[in-house]
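Shown here: the complex without one of its protein chains, the others still in place.
Letters are used for the chains, namely A and B, taken in the order the chains are written, and counting of residues starts over at 1 for each.
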């Protein structure tokens, strides 16, 4: 079993006035695990459903190994899919669920049961074949759904937020499990998620979607370190927005002059996007900065620092927390390297910083 | 979940279920969708004809007059026909009494079982569902026999007086007793759904913790939270009593349906007019009930 190449060409899909896909172009290499990442409504699920055949694009084409399958009905496509939740057939035993596709293809009972058993062993649940879906935990159900999706040896595996309904702990173990299986089978896999941590930790490449368009596609490290646009920068990981002023291709921020990376906005007043780990903090009784809150995370600690009328998040080594306790006066500086900027959004400052903290933490 | 999964604006475009099978040449989505729409339209049209024609025809039947094309006389005559007010009032009175008795019997029992004897729940469920198994006509056969026993065996005991008293023509208590039994399955199911939807135990514990007494608790905490299921239990009971013919006619009491039947021989138009009228009333009651339920849901 090896993976197929999947191409999305100019996919466009309109739902009663809402543009779900707005000309999406993307090539997925054989054997690759690509994550579609984006906020609700960005079109990632629609794109996946176009590949599965549950959705017909208004324009554009889906190609698998250079063959146009856009008009092939869903039940004739060579792609296994795992749904968000509760997709196991409740009236069939686990074994029969896994063997469903083989039964539809009229494979002999003995053969399909043997194959089902093989798959149950593959997902590490060899003893549950006789049980029914409602007797399994959510994590077990999703494993079985994965086994069912793999039963017909598809050349493409589609995962539609398969972990989002699970407990945090199960989620992490299952995501490693999926990645392990995917690598050993070498199957081309599209993984839809809104959880950037999931996307970054599992995928070979991450495609960030926004309003039906591809914002950036890159490997996780590039995406994190060199986001192509402010949207990606903000959606992936935590980001500070610090007021700055552009002059030429440089920007002055916190008293430092740093080169601007990427596009330079027309207005001189900008916000400079800086990762918390690119913020350096040193105790200094004379400085204006003050530590407000310190949350310890083991190897690092995240500080919330008051800096005049803005707040800045900074990640410092965990052992520094004692000398950077809340109330400590600190000097703040940025690591010397090119930074991304975006046009200032007046009201966004504090709201964005606070809003980002709980949602998009990367530890 | 991404916003564009089926709950979104997509739902109308992809009917989630269909029964037209794929042909060997898989039709395009468009063609299949059109076939499904046609099929659905046919079913709905047949249903509309079947369910609406008798209603319209009944109405036309009542407005036919020998000399005119249209006359609402039959509806006017309803109110002047002898026995109308009396039998309607009797049926409404029986309905109200039945609602009160059945709720007073079931609500405390169901609360007690839910709160402190969950093991008894299946027993209560079976007891309250049993009347479904016994057709009213057989029930009345039994009741009738019991009532006839009275004079034979109990003449010397106070039971005789009781049996005599419950058959008072002006307010036959025996019908209330029988209707409570008939209503039990429906009331039980409505209340059980309501009790299942609220966490009674937590409500009770919270209220007790705040020092509420039991009566206060029941009328100020439990009942308001059960408002919609109490309303639907009451509605079903009322509808049942207002329409019940079998028991009343075989025990010879002139309730509303029995009255309709009695006048049908001499005044066919009026009896049909009353039938149409009673359906309208049921409809209005149900609409009032469902809008009350909707209000409560949106309020909470």
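Observations on the structure shown:
Here, a residue touches a chain if its C-beta (ideal position, glycine included) is under 8 Å from a C-beta of that chain, and two chains touch if they have at least 3 such contacts.
Simple rule for what comes next: contacts and distances are computed from a predicted model.
Taking the options "ABC transporter permease", "Protein SoxZ", "Dihydroxyacetone kinase" or "cytochrome-c oxidase" in turn, only "ABC transporter permease" matches the UniProt protein name of the chain that is not displayed. Of the options B:43, B:89 or B:165, the residue whose C-beta touches the omitted chain is B:43.
One of A:2, A:27, A:40 or A:75 touches the chain omitted from the figure, and that residue is A:75. For the chain missing from the display, the contacting residue among B:62, B:81, B:98 or B:229 is B:62, taking the whole complex into account.
In the complete assembly, the contact with the undisplayed chain comes from B:141, out of B:65, B:141 or B:165. Among B:65, B:130, B:165 or B:197, the one in contact with the hidden chain is B:130. Shown as candidates are B:89, B:112 or B:223; the residue that touches the absent chain is B:112.
Subunit A meets the missing chain through residues 52-54, 73-77, 79-81, 83-92, 100-101, 103-105, 134, 145, 148-149, 151-152. Listed for subunit B, the residues touching the missing chain in the whole complex are 6, 11-12, 15-22, 26, 36, 39-40, 43-44, 47, 50-51, 53-55, 57-58, 60-62, 64, 104-106, 108-109, 111-113, 115-117, 120, 124, 127, 129-146, 149, 177-178, 180-181, 184, 208-209, 211, 213, 236, 239-240, 243-246, 249-250, 257, 260-261, 264, 268, 271-272, 274-276, 278-279, 282-283, 286-287, 290.
In the analysis below, only the chains that are shown with their structure count from here on.
Subunit A and subunit B, compared by their mean Cα positions, are separated by 53 Å.
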